[in-house]
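Note that one protein chain of the assembly has been removed; the remaining protein chains are unaltered in position.
Naming follows writing order (A and B), and every chain is counted from residue 1.
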Amino acid sequence: MAREDGANARSVIDIRDLSLTFETNDGPVHALSNIDLNIEEGDFVSFIGPSGCGKTTLLRVIADLEKPTGGHISVNGVSPEEARLARAYGYVFQSAALYPWRTIANNVALPLEIMGLSSEERAERVKRNMELVNLSGFERKYPWQLSGGMQQRASIARALAVEPDLLLMDEPFGALDEIVRDHLNEQLLQLWAKTNKTVVFVTHSIPEAVFLSTKIVVLFPRPGRIYDVIESDLPRDRTLDIRETPEFLKIAHRVRDGLRAGHSYDD
Amino acid sequence: MSGASLTLTGQGAAGVGRTLAWAIVALALISLPQTAFTDGPTVIASADLMLSPILLGGAAILLALGVGPRRLVDLALLAVSVVAAIQLLRAVGTNFSKAESGFWSLVGALWLASWLFVERLSGWDVTSLAAKRAIGILIPALFGVWVLVLWQLLVIGLGVSPVLLPPPSAIGARFASSLPTLWADFQQTFLKAVLIGYAVGCGSAFIVAILVDKVDFLRRGLLPIGNLVSALPIVGVAPIMVMWFGFDWPSKAAVVIIMTFFPMLVNTVAGLASADRMQRDLMTTYAADYWQTLFKLRLPMALPFIFNALKINSTLALIGAIVAEFFGTPIVGMGFRISTEVGRMNVDMVWAEIAVAALAGSVFYGLVTLLERVFTFWHPSVRG
Partner (left out) sequence: MSHGGASASLNPFSRLMSGTAGPVIVVVAVIFAAWYVAAVLLNTPFQRDTYERAGQENVSIARLITDTLAQERPVMPAPHQVAVEIWKTTAEKKVTSKRSLVYHSGITLSSTLLGFLIGTTLGIGLAVLIVHSRVLDKSLMPWIISSQTIPILAIAPMIIVVLNAIGITGTLPKAMISTYLSFFPVTVGMVKGLRSPEIIQLDLMKTYSASQGQTLLKLRLPSAAPFLFASMKVAVAASLVGAIVGELPTGAVAGLGARLLAGSYYGQTIQIWSALIVAAVIAASLVTIVGVSERIVLKRMGMAQ
């Protein structure tokens, strides 16, 4: 298994021999088994795999939305629960999940209200993060007055407003059309470069994973486990054109091979 | 002038409209040589009525042939119908139970004219939202007025006994002359029993719902029972409440409390459970506590459900209070008045009281709906 312990980079997420089994009426389901993974500060890590491979579950375990049944996991050196209580991460869901009764600005301010920040601090952070996702001017709109892409950008601003070092994204652009998706992918990379956050990103799109990531984790289903971890040697500074280069295609090819192996196992 | 407001059409009214128009012309013609009332002159010879068939027939011919600016002709039809209605109402006023074929032909023509007007009006091609809304209110309003006019014409023309069905004019007169009594009844039944019972019933059910929601065991146990109770004839507890709390309004308020409690409980609990998994997970990722999740997510999500219950309950409360009064009251109250005046065959007073109940019920409902629009402006059913 490809695992390089960077000498100077700090480990943000450390997972060792992690497993998660759901008890169902049809017997136990091994959602995750024997997961070993290390994510370092500043990494952009993608989880990719066929549906049912446990990529979302793994992200939910990191976010303490799901409890593992075995093994070890630490986030920022503490347990996921402690990390969650310390508001160590921002989470972006498959859909924007904005509250329709709040304006965009108030949606972005929601986590800040829960954290108990002062109204000046809230206003300042809302302004800054809405600028970051290019939504300035839409503060007083309601979510249902915005397009799907804009809603998802607002939800990213909401995750960033917490000012976490870690951003967890669960297929955030899955419901959007290809063109909007490309656009948001580029914006996300710029954002990542500007803020230098650690991002964990779940997707089932190969080009998206290769384009965004410094590290691609390929997962297999039944039981959910890691098949391959690919360190990307693409430059950090990327534009959409990079998708035409041989280096990009080489990595994409390796990812596709991995996914195929997972499927053939299934058949 | 905008092109939409006045459009010239070369063709006549299409399909149904044209048939209706010709039928109006036919009825107007038929009415002319016939007597309107027993021992009276023919329609054409009657100074009070002769204008109606001429005007109705004229407007209908214009419509049938499609002559003239379309909307202007439509409005002319309305004006002509109003004139005819006024003439008929005045004429019938002095001729109780004496109406004859000439009169009925005119009533028929007037009916068809109103039908035709609505047919035409609903075909108006308006673009502005305000105009659409105005037409949406105008049509049912006209229909309501028309029902009253027809009611008056039929009851007097046919000579229906006022004990069976009084004409609207008699009800209106009784309403105007009995305002103090009606007000006293309204105070007793609505302002005391209904409002207090409604507030206590909905309020306590809301609090219980929050508690039930917190204890999952209670939620699973109470919800099926609450659903069942919502379908039961709860008004039946009225005699018991009268025994326990006496004849005055507290016993009625108690019935209202019991009637409004369960719909509110069931709806609020369902509403609190309506936040989806992703929205709850979001609150978990913020490490939000129970109360933060309740106030910032689950209560707003529950509002459409809560308002649904508040609307159902606004009607139930009035029914509960009125029916409870059938089991015994002091000598004031809407239900009391209805049951005693029915006994004395003062049916016009009963109708006046029913008018008050209908007015109170729809205004109450309207206010709750207004509040709903303010608080759930974001919900697809309101914003759409």
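Assume a contact is a pair of C-beta atoms (placed from the backbone, for glycine too) under 8 Å apart; a residue touches a chain by one contact, two chains touch by 3 or more.
All values reported here derive from a predicted model rather than from experimental measurement.
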item: Residue of B:Val73, B:Val118 or B:Ala253 in touch with the missing chain, whole complex considered; value: B:Val118
item: Options B:Trp183, B:Trp244, B:Phe295 or B:Phe377, residue touching the unrepresented chain; value: B:Trp244
item: Contact partner of the left-out chain, one of B:Pro33, B:Gly93, B:Gly144 or B:Pro380; value: B:Gly144
item: Hidden-chain contact residue, picked from the options B:Gly93, B:Gly136 or B:Pro380; value: B:Gly136
item: Chain not shown: contacting residue from A:Arg10, A:Lys67 or A:His253; value: A:Lys67
item: Residue ranges of chain B at the interface with the undisplayed chain; value: 115, 118-119, 122-123, 136, 139-140, 142-144, 163-165, 217-218, 220-225, 228, 231-233, 235-240, 242-244, 314-315, 318-319, 322-323, 326-328, 334-335, 338-339, 342-343, 345, 347, 350-351, 353-354, 357-358, 361-362, 364-366
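Here, only the chains that are shown with their structure count from here on.
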item: Chain A-chain B separation of Cα centroids, rounded to whole Å; value: 54
item: Contact set on chain A toward chain B in their complex; value: 60, 63-65, 84-87, 89-91, 93-95, 97, 99-101, 110-111, 113-115, 142, 144, 162
item: Chain A contact footprint on chain B (complex, rising order); value: 278-279, 281-288, 292, 296-297, 300, 376-380, 383
